[in-house]
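Below is the structure I would like to discuss, written out as structure tokens.
Coming up: subunit A.
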Amino acid sequence: MKTLFVTTALCAALPMAALAAEKPETLKIGMTTFLTGPASVFGVPAQEAAKIIVENINAEGGINGVPLEVSFIDEGAGAEALTSEYRRLVESEGVEVMFASISSGNCQTLAPLAEDLQVPNFMWDCGTQKIFEEQDYEYVFRTQANATPEMLAAVIYLLKTKPDFKTIAVVNQDYAWGRDSWNIFSTALKAMKPDVEVVGEFFPKFGAPDFSTEISRLQALRPDVILSTSWGGDLDTFVQQASQRGLTNSSTFVLPLAESSFERLGASLPAGHIVGARGDHYFLHPERREDADFKAFMEEYESRTGQVSVYPVFHTSQAFAALQAAYSKAIEENGVDWPSEEQLLAAMEGLEFQGLGRPVKIREDHQGVEDQMMGTTVQNGDYPFATMKNIMIFDGDDITTPVGEESIEWVSGLDASFIDTVAVDSFEN
Partner candidate 1 sequence: MSAPLLETRNLMIRFGGVIAANDVSLKIEAGRNLAIIGPNGAGKTTFLNICTGWIKPKSGQVLFEGEDITPLPPRKIVRRGVARAFQIPQLFTEHTALENLLISAAAREGMRHPLRDLSRVPEREEMMHLLEMVNCADVAHRTVDELSEGQRKLIDIAVALALRPRLLLMDEPTSGVASSQKHKIMEILIRALAEARVTSVFVEHDMGIVGDYADEVAVWNAGNVQLRGTPTEILEHPDVIRDVIGEVA
Partner candidate 2 sequence: MSIHSDAGAMSRSPAEKETRMTAGTWLAIAGLVLLAAVPIFAPSLQLLVNLALAKGLAVLGVTVLLRAGQVSFGHALYFAVAAYAGAFLLAAWPGADLLVVLLAGALGAAVSGLLVGLFVVRYRGIFFGMLNLAFSMIFWSILEKFYHVTGGADGIRLPRPSVLGMEMGRHDFELVLFWLTLALVGGLGWFTLRWLASPVGQLFRTVKTNETRLEYLGVSPRRALLSGYLLSAVLCGVGGAIMGVAQGVVTPEYAWWIRSGEMVFIAVLGGAGSVPGAFIGALIYEFVRVFASAFAGDVWQMLLGGFLLVIILFAPGGVVGLFERVTRRGAAKGEEAA
């Protein structure tokens, strides 16, 4: 329910809507990302990628002649610093579009704030599927998928490649992502393969330094499949300890975020385990790796950071691609030199754009529809770490919760036949 104040503000803004905006000196963008804390394993690569992308865009004349300028906010500095800095950028620095954020919790905090501040906000990385299912937003868009298609892709890949398993255990981080992703995964699994038995559920605390006890128990339980949607240091520690103690020989691991740990895990992530990348994000993307721009970017990134690209880099590229596409579309559709905010928002609906991966589309509920890649690890000696073979890319449209439906409800209504209805492209490697 809008108040009197907001309504008057909107009324005041209305007559402006038809007019084009004045072309600014620079297009200011604010991006929230983790520069400190455990999630900086994602945040820092994203920041590096953003710097490269902005340099590239500006080298080509910016957006319709307007260069980009990005300010970064550290999500690791805590919620107060984050919200006050977010507001400062919007209210005092004249930032026109915000990219926020990595943490799902921060997305949930910032989405209503963006709405109130009337600033277009691209949710560029956070996983929670709840944002658009629980609320409608005018200013908030998501330039990537969410937890539901990401988990569904993992379930389908597992059922396609290892249809006969009987038991599964889960070791997830104890926070919203770990809990929610297991909720979606287990609901989908029970719907599509009701005879599977869940033999163990472990939620060690976020940032746990040691999983020895969990691994001992898993060795005693001997499940066929072990799921972990953990990431960063937690995933590294878990996989290292598991592989050291032979757990990776007796169970198949399903690790939907392992792509971001390939390089750090090196030889500790053995062949034959199922891995994913929260979308079609892979520095050896089978369809994209021969593309000149893709190759150039991968080389540039690797030479700057000494590391290969991981999925947050792809997510960053998607946010900037969405930005470029939206401004171009708004300029073209309205025949203006620079679009007003109203025109920009209008352009976002149904927008299609392509970052480093396959093209992504913004749906009417502002959720991005992104294809999902899963694969099986292989240690083939090309790199000193695991890469993927038997890659499948699932069509985003088929595995994203339909507009207006609630994910868990939708997923629990699926059955085994669903697997064959999902469009998929397969690749050797």
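Please note the rule applied: contacts are C-beta pairs under 8 Å (C-beta built on N, C-alpha and C of every residue); 3 or more make two chains touch, one makes a residue touch a chain; residues count from 1.
A quick word on the picks: all candidates are chains of the complex that A comes from, given by their letters.
Because the structure is a prediction, the values reported are computed rather than measured.
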For subunit A, as assembled in this complex, the candidate in touch from 1 or 2: 2
Residues of subunit A touching candidate 2 in the complex: 1-6, 35-36, 72-74, 77-81, 83-85, 87-88, 91-92, 103-105, 108-109, 112-113, 116, 128, 174-176, 179, 203, 205-206
